[in-house]
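Let me begin by handing over the structure; questions about it come next.
Apart from one protein chain that is not included, each protein chain of the complex appears where it belongs.
Lettered A, B and C in written order, each chain numbered from 1.
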Amino acid sequence: MSSFTRSDLTDLFRAFAQRMAAERTLLGELDGEIGDADHGVAMADGFEAAARALANVEDENQTLGDGFTLAGQVLLNAVGATTGPLYASALTRAATTFGPVQEVPFDHLPALIPAIFEGVERRGHGKPGDKTMLDAWWPAAHVVTHESDSSSGTVECLRAAAQAAAKGAEDTRAMMASRGRAARLGPRSIGHLDPGAVSAAALLDVLASWAADHERLT
Amino acid sequence: MSSFTRSDLTDLFRAFAQRMAAERTLLGELDGEIGDADHGVAMADGFEAAARALANVEDENQTLGDGFTLAGQVLLNAVGATTGPLYASALTRAATTFGPVQEVPFDHLPALIPAIFEGVERRGHGKPGDKTMLDAWWPAAHVVTHESDSSSGTVECLRAAAQAAAKGAEDTRAMMASRGRAARLGPRSIGHLDPGAVSAAALLDVLASWAADHERLT
Amino acid sequence: MQRFINDPDDLVDETVAGFVKAHRDLVQKDPMNARVVTSRFAPQEGKVGIVTGGGSGHEPAFIGYTGRNMVDAVAVGELFSSPTAKSFADAIRAADGGAGVAVLYGNYAGDNMNVRMAKEMVTPEGIEVSTVVANDDVCSAPLTDREKRRGVAGEIFMWKIGGAKAALGGSLDEVIAVSQRAVDATRSVGVGLGPCTLPAVGHPNFQIAPGTMEVGIGHHGEPGTRVEPLKAADDVADDMLKIVLDDHDLPEGTEVVVLVSGLGATPINELYVLYDRLETGLEAAGLRVHRAFVGNYFTSLEMIGATLSVMALDDELKTLIDVECASPGMVVTG
Partner (left out) sequence: MQRFINDPDDLVDETVAGFVKAHRDLVQKDPMNARVVTSRFAPQEGKVGIVTGGGSGHEPAFIGYTGRNMVDAVAVGELFSSPTAKSFADAIRAADGGAGVAVLYGNYAGDNMNVRMAKEMVTPEGIEVSTVVANDDVCSAPLTDREKRRGVAGEIFMWKIGGAKAALGGSLDEVIAVSQRAVDATRSVGVGLGPCTLPAVGHPNFQIAPGTMEVGIGHHGEPGTRVEPLKAADDVADDMLKIVLDDHDLPEGTEVVVLVSGLGATPINELYVLYDRLETGLEAAGLRVHRAFVGNYFTSLEMIGATLSVMALDDELKTLIDVECASPGMVVTG
């Protein structure tokens, strides 16, 4: 069975960064509706910086844990906003999950999702239903930890998680924000998608596609 | 033959003020094209203040000279801008022309026009062709001093002066401004009417109509 | 966009560069971090350091309040985005004179997290950090949820008070206590008449229909409590004052400091028109204006609108607001 290596991590972040760059305008507009319009810039700049850092320091001794830690630190130092600390915390958590190893079996990859969920939750003190990115990460994490059995493949698991996240993001439309800038809007936030949930669902979509490509090629 | 009295002066200024109020928006817009859009406000406020002052202090001992002096002072104190001192100077000049008398023969009325022209010219150091109000006052004054013979009536004389002023104002369209704010525009002022010339022509039009009504009623 | 910009991505860096050049008598860039501006007079051995930070686009806030007897170091974020935890940490390091650092900032999720992380970074280095979080924006949450309210222009009072207390030799605990008192004594409200545009986005991220106004608008265009037809200036001033005073029951005779700030594109004469009515209203409510600030103190790019902030004074706050200070955004002469 194939593995997920430190250089795969760089590759995955390159894919994240590309997608965030592509979604930059949309995310800015969604944030403009209920926040301050900077979410596209924050996500695009943050993941670009992280991907570049991962590519730059890729050497033989780097472990997956080192890579996630690096990505988190760079994101934190590059972005600020709410996004910086939340995803930095998420990636630090992932560093612990993946640990000081050069590679993990490929079917460990879905564990990234609950790690990110827990990291964001711990830093932001939010909960599903607050109309935040947690509304995408939580259903995805739930798929990974509860609904996927070992018989179904890694890619299928990630696809299911991505679909759950997309639905979760869509569901934020009906929610009233109680965290972040949009909370100020109260009832007037209803009817708008949460930008952080949308970007989270996009990251999960990238993860599933990247894994599918990777499996096909190896 | 009828006369022009101190109370006629009040009446005339009331007519001036009404017309300036009616032209306020137009004059503002013309000034907006080549100046700073305040000419309508200046003329309307100035003549309103002058008319009100003339009405308030109308008593038996007031001479025409007193009346013109008062109107000039009030205009000066009410308006500022370029218009204030120019018309104040014009009315002070008229005060001298009409003098310390309670009334003058009606056919002296056209003498108001060259008096105003000279007052404006002396204060502003301008000349016809500069694209200013002088381009309306000058041809009107010329009609009064050179072209009207005593055989034609007062009202006809004033009508001819008003027509000359209207044409003079229209002619400013082809001129390049060399005085006042519009001078800054140089060639770009060409094609626009000078607001001060337009308001001057309107005052002369009022004068002719007022005289016609007055003659008819007396 | 009719704006003076080069690459929108460079806007913040160029703003900071021009700012430290123009005000080199008062401020400088942190040599270690281009997103930190420090006072020429900092750090001062034995003085409590004053730090703040926030998103860009609010100039002169936040950088403009760096200077003598004011803020010692400011962390600079992207437009409308919290600075990074690292920038907050570097600002704390730059301000530290050995007597601890007071981080006085506004209540936004990003700032809360980044300040918390910065504190975690510098604590192991032996720097004592305490924080005060401004939440003066009345319309951002009900009074029962006061801790959820945002910080807006009233933050300037917090910096002025904290900066003065530190300059007079106050301990970290004292600086924190009196800065918190300044926050507790301050209420703000904003009214928006026109939106603003982030240059990287290129069009307004919210709309205010001509002929209407958004009462209670936030500093990033966060919608207010109500949208209503634009009223006469006096009526707007009355509404603003009512929002502030209803929330803040002040005994007659209280002395207050008032700040009326334009949001960026409102002509300055209109701020005075508002102030004229506001002072009349304050006096009618039995309050006395000890000092007033009117101008573009805390803007939101080219938003049209204004904010009102009122701080009730006690004896110490009054003494401290009068302490001489010199910063690009605010000067109080002795």
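Keep in mind that, in the parts below, a contact is a pair of C-beta atoms (placed from the backbone, for glycine too) under 8 Å apart; a residue touches a chain by one contact, two chains touch by 3 or more.
Remember, it's a predicted structure, so these values are computed and weren't measured experimentally.
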Contact list for the unshown chain, restricted to visible chains: B, C
Residue among C:156, C:243, C:304 or C:320 that touches the chain left out of view: C:304
Of B:8, B:23 or B:38, the one touching the omitted chain in the full complex: B:38
Sole contact to the chain not displayed, among B:51, B:79 or B:94: B:79
Which residue of C:32, C:143, C:232 or C:284 touches the chain not shown here: C:232
Touching residues on subunit C - with respect to the absent chain: 2-6, 11-12, 14-19, 21-23, 25, 56-57, 59-60, 193-194, 196, 208, 210, 213, 230, 232-234, 236, 260, 264-277, 279, 289, 291-296, 299, 301-302, 304, 306, 326, 331, 333
Missing-partner contacts on subunit B, residue numbers: 25, 28-29, 31-33, 35-38, 40-42, 45, 76-86, 88, 123-124, 179-181, 183-185, 188
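Going forward, only the chains that are shown with their structure count from here on.
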Greatest separation from subunit C - chain, by CA centre: B
Separation of subunit B from subunit C, taking each centre as the mean of its C-alpha atoms, in whole Å: 55
Subunit A and subunit C, separation of their C-alpha mean positions in angstrom: 33
Separation of subunit A from subunit B, taking each centre as the mean of its C-alpha atoms, in whole Å: 77
Set of subunit C residues in contact with two or more other chains: none
Residues within subunit A bordering two or more other chains: none
